[in-house]
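A single protein chain has been omitted from the complex, and every remaining protein chain is retained in its original position.
Order of writing sets the chain letters: A and B. Residues in each chain are counted from 1.
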Amino acid sequence: MNLLKKVAILFVSFSFVAVSTTSAKEFAPKKPIELIIMAGQGGGADEIARLVQGVAEKNDFTSKPLIPINKPGGSGGEALQYVKAKSGDQHTILITLNSFFTTPQNQKELDINILEDYTPLARLLTDTFMVWIKKDGAKTSGINTLDEFLARAKQGDLVMGGTGKMSEDELLLGMMRSMFGFDAKYVPYSGGGAVAKGLIGDESDFTLNNPSEQMGFYQSGDSKALVMMTPKRNPAFPEVPSSHELGYPDLEYYMMRAFVAPADIGAEATKYYTGVLHDVYMNAEFQKFNIDDGKLLSWIEGYGLSDFFAVEYDKHTEIVAAFN
Amino acid sequence: METFYLLMNGIGTALVPFNLALLIFGCLIGLFVGAMPGLGSVNGVAILIPITFIVPPTAAIIFLAAVYYGAMYGGAISSIMLGIPGASTAVATVFDGRPLAQKGEAITGLTAAAVGSFVGGTVSVILFTLFAPPLAKVALAFNAPETFALMVMAFATFVGLGGDDIPKTCFSILIGLVLSTIGLDLISGKPRLIFFDIPGFLHGVNFLVLAIGIYGIGEMLWTLETTKGAVKISSISFTFKDVVLSVKKLKGTMMAMTIGSFLGFFVGILPAAGATPAALMAYGITKQLSKNSAEFGKGAVAGVVAPECANNSASTGSMLPMLTLGIPGSPTTAILLGGMILWGLTPGPLLFTQEPEFVWGLIGSLYIANFFALILNVALIPAFIMVLRVPFAILAPVIFVLCVTGGYAPTQSIHDVWLMLLFGVAGYILRKLDYPVAPAVLSIVLGPLAEKAMRQSLIISDGSFNIFLDFTIKPIAATIMYIALIFLFLPLINILKNQLFPKKA
Partner (left out) sequence: MKLTTRNAEIFVAVILALCSIGLMIKAAQNSITWTIEDNMGAGFMPFWLSLGMLICTIITIFKWVIRKSPQSNNNEPFIDPEANKYVYVTILSLIGLILGTAYVGIYISLIFFLFFYLKNFSEKSNLFISVFSIATPIVTFCFFEWLLKITLPQGISEPLFYPIYELMY
């Protein structure tokens, strides 16, 4: 036991020295930083989280490594509760997507208030959605424009593949339903990749995938995009019209890729993580990857981000209410 | 011929000294990570993504293939030596690997696993080289109804696995299925069975938690009780002759190898399934078709070869949907996929034509990694055997530590560690009362896949079961379904016959 005690004393004295030498003002992480991902491995959020990790690691943006941990349980509900419970923890950050707005509303029992339970850090990117059909789909062959598609969809027998009940794409289907007056059967899959494959494998007739999820099939000509739900065309998809130019300005929807931290981590830590994310954001490799992938670089931080969260939360409350 | 040229180029690159060193290092890391309960290739591959920014992409791919294969080999080691599945893919290896080791034939088990893995890996990588693009079409044709039919078949091949007590076997199957429904229901978007509103249940019951609990903690409690802590240390000597002798014992396992390699590859290329169901199915089918099916579960060599062949074969197979369709077949390929995207490669049908160097470099590395993993594995058998010489009183706490870390690592939540202990103690008690545990483990693996596929199909068919049974609607699904029904009813008739008219002893 003597030995044990000695080791313990050594440890404690060691740590005192270390703690006291770091200056009180500048925040620097003392241990590896948990990067919680509120979605599964291989999804869009996971991809960005690992890209951020890779860029930060390669360029030494953080003094301690970022460790990605997937907590996809309950559409991100588990991750939200986990980070909420870590209030004051300066070594955890969370990458969020739009389920940040929808999950707390669909699962009231989680008791999450996104504006109070988290410290907003920064939004790096927004992703959009497109209407996809297969090139020679059984029910959609010969369709080349959104209007042709809508006319066909009004027959009401199309199947749409999506990423899960009450997820963004089903809400979006709900929006389109009330906008255009058509209905479709909704089949949930696990993940955007599986959704894209279901379309090409002729199981579904159309999907509302993110650009990157269909990129491979788009390049090989197996799938066609009819519209991009943005005001302007995207350089990665030059021939796909935007919803605004087709005359449907209400058909606009974005998927955000933003980072938050637990509540009450203090101004210094907030500044540190926002700075790290900004370094990643300004990295040439990071920017090129996302532009090629059809994403929009859209930095906001601090109060701007809180306002954005508030607006989006209210918007999703309306969409969810309209859907039900 | 261009394929051949590219492949040779890939193999050549893997043999450059720097790359070769990386490859051997990767295989070793893979072996150890794979051998740790709860950790699998997914952890090995995850640590590597940041490394890929430091070394050139080719070297990174080689390293990655090495870790991947090393881990596939490593999973069998703890399954055989400790009776705890080293990775989810190696759970079927426990069924016969553990009894083999207990009989004092650990060397045979380890050799069988190594050779089986090698055969499975080689067959699959050859199939991959020759038929990748056409097979991608097969994977595309495999949708929800086909997946469900395949899952029914997987269940059917396991009918004979239970104990003699039918209600207890059914109970075990059912509780596995019920546990597998815990968490958020994908189809309705509603949380299910969140006991006492504990958030940990939102991610469901991880299969590894149940397997480590039952086979790790439950098995150890059982051993402690039956031996009263005084396990005899088996004095296994190791000579090279033993390995040669055990290779000879593999002669009778040609059928297991064939089934494991081909079935494994086929199941592996299906985007939904992956290596764990592949290994379970290969085990079940080999058992059903084997002449000595009574020996299965008591240390049949074929019972180790079949799942090990299948899981290696399936792991290679699961690269196919990842590369050509951009869909990860397993968590590991999901990480790999992330890595590829970071390298600026777009997975999809064009990848083979646009980035031949990457694709064939990866496949070439798989050939070489497979070969080195075999060599390293056989060379390390003496080291693994040493584990059996460690006094039980020391081994036992170490195994418990491995169980705790293994229960924690996959989801990094302490909730799962508690669940694991609960399953371990419950498994121990139930096993003593003759409730078979393997069916529960099987159900929790296959249950979620089966339920999801069934409900997706029924949405598409408006609730009609004809989608599974009518040849004119889904020919592939119907064919598999009818084969499954045959598999299901043959042993059931036998079991019923034995129950109703017991043989007079």
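Here, a contact is a pair of C-beta atoms (placed from the backbone, for glycine too) under 8 Å apart; a residue touches a chain by one contact, two chains touch by 3 or more.
The structure presented is a predicted model; accordingly, all values stated were derived computationally and were not measured.
Of the chains displayed, those contacted by the omitted chain across the entire assembly are A, B.
Looking at B:Lys190, B:Lys248 or B:Lys497, the residue that reaches the missing chain in the full complex is B:Lys190. Screening B:Leu130, B:Ile198, B:Ala393 or B:Leu496 against the full complex identifies B:Ala393 as the residue touching the chain left out.
Residue-wise, the contact with the chain that is not shown comes from B:Leu458, picked out of B:Ala76, B:Ala156, B:Leu458 or B:Met481. On the side of chain A, the interface with the absent chain consists of residues 1, 3-4, 7, 11-12, 14-15, 17-19, 30-32, 34, 63-65, 67, using the contact rule stated above. Even with one chain removed from view, chain B keeps its contact list with that chain: residues 29, 33, 36, 39, 43-44, 46-47, 165, 167-168, 170-171, 174-175, 177-178, 181, 185, 187-188, 190, 192-193, 195, 217, 220-221, 224-226, 228-229, 391, 393-394, 396-398, 400-401, 404-405, 408-409, 412, 414, 417-418, 421, 425, 428-430, 432-434, 451, 455, 458-459, 462-463.
Please note the rule applied: only the chains that are shown with their structure count from here on.
Chain A and chain B have Cα centroids separated by 31 Å. Put simply, chain A touches chain B in their complex at residues 40-42, 46-47, 50-51, 53-54, 57-58, 65, 68-69, 71-75, 77-78, 81-82, 106-107, 109-110, 159, 164-167, 185-191, 193-194, 196-198, 200-203, 212-213, 215-217, 219-220, 222, 289, 292-293.
Contacts from chain B toward chain A in the complex involve residues 42, 46, 49-50, 52-54, 140-144, 183-191, 197, 199-200, 202-204, 271-272, 321, 325-328, 331, 333-335, 337-339, 341-342, 344, 346-351, 411-412, 452, 456, 459-460.
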